[in-house]
Every structure is written in C-alpha cells, then in structure tokens.
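Of the protein chains in this complex, one is absent; all others appear in place.
Moving on to chain A:
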Amino acid sequence: MSEFIKVFKEGIYKDNPVFRQILGICSTLAVTNLMMNSFVMGVGLMFVTAFSSLTVSVLRLYTPKHIRMMVQTLIISAYVIALDIFLKAYWPSMSKALGPYVGLIITNCIIMGRAEAFAQKNKPLISFFDGLIMGLGYTIVLLAIAFVRELLGFGSIFGIQVLGEQWVNWTLMIMPPGAFFMLGIVIWVTHRFFDDNTDKGGAKS
C-alpha cells in the first residue's frame, strides 16, 4: 500500500511530470486556453499513460531489451489511435477543438518516460496506477494553467461566463505567450513551495 502512496505523491507533486520533470510541455502550452480542452486532453493522457504502462509492464519479461523502445512506441500509438477514433465517433466537436494534439499524445514524453522509467521495472498493477497518477499530475497542472488563461482571456470557466460584461479580455492570455508566462509562473511557484532538499540529485525514476 505504501508503494501506492509513494507513487501518488510523486505523480502529483514530488516528481510531477510537468513542473518537476518538465515533460509534455508542448501540449501544456497548446491546449490550455480553454479548461474543457485541457480537461479532455488530461483525461486522454491519463487513459493512454495508464494503459500503455500496464501493457509495457505485462510484456516486460518477454520484450527483448534492445527493441523495447520500438515496442513501447507501438503500444502507445495504438492507444492514442484508439482514443482518437473514440473522440471522432462520439465527441466530434472536441475532436475538432483538440485538432492534431490528440495524435500528438504519441509524442508526449510523459508516456514514454513512464514506460521507460517505471513500467519497464515494475509489476503491472502498480505501473497502471503510476500511469494514471502521472496523467493526473499532468491534468492538474493543465487545469490550473487553463483556469487562469480562460478566466483572464475569455472571462469564463468551463465555458460559463463568470466575469461580467464590463470585463475586458486579456487577449495575450489566449495566445501562445500567455501559456509561456503561466507555465513559468507555475514552475516558479511550485519550486518555491514544494522544494525540499531531498531531491537535489536531479530526476529520479
């Protein structure tokens, strides 16, 4: 059980994929102008990371070591395509809003990173959990950034208008630079508050 708690803490803040490992930045910058987009992207990533970690872990004892990257990429792509097909069939408007970024989940370093760093060495169940939590850590950061960007940029939260008519939208927040500013602030704040001296050695697995 303590193993699960450790994984949970690492995924959410100690080793958070976005502000600790600085992975998955491309999509973090791209889809965070609306909370709904960020949410779906995050859930999609949780799904893909969890299941690809599970599969990689199940196959880890049978996978020849020198072709493991190829196998991992294949597994990840398969789940991403499945997700893409699902969105196209059942949620076309979201599929359109996320555009190429669903397909680009394949190249999201978080998934590959977890497959390499965790799933390759651990049992299936904990790997699945690790993927899920890493995805959750990513989702939380995305939602936090999107919250500020959507609120200031559109005056709304999840598409519901909360700031009145007199609110002047900060166009900058919706545009790519807004994402850079927000991400920078998030990394700064989290390092300020979650910094403990135990992990000075750089990235851990």
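What we mean here is this: a contact is a pair of C-beta atoms (placed from the backbone, for glycine too) under 8 Å apart; a residue touches a chain by one contact, two chains touch by 3 or more; residues count from 1.
We adopt the following convention: contacts and distances are computed from a predicted model.
Student: From the list "FMN-binding protein", "Putative FAD-linked oxidoreductase", "Dihydroxyacetone kinase DhaKLM complex PTS-EIIA-like component DhaM" or "L-serine deaminase", give the UniProt name belonging to the chain omitted from this structure.
Tutor: UniProt lists the chain left out of the view as "FMN-binding protein".
Student: Considering the whole complex, which of A:34, A:112 or A:182 touches the chain not shown?
Tutor: The one listed residue touching the chain not shown is A:34.
Student: With the missing chain put back, one of A:75, A:126 or A:186 would touch it. Which one?
Tutor: For the chain that is not drawn, the touching residue is A:75.
Student: If you put the missing chain back, which residues of chain A would it touch?
Tutor: Residues of chain A in contact with the hidden chain: 33-34, 59, 62-64, 66-67, 70-71, 74-75, 78, 81-82, 85-86, 88-90, 92, 96, 99, 153-154, 169, 171, 174-175.
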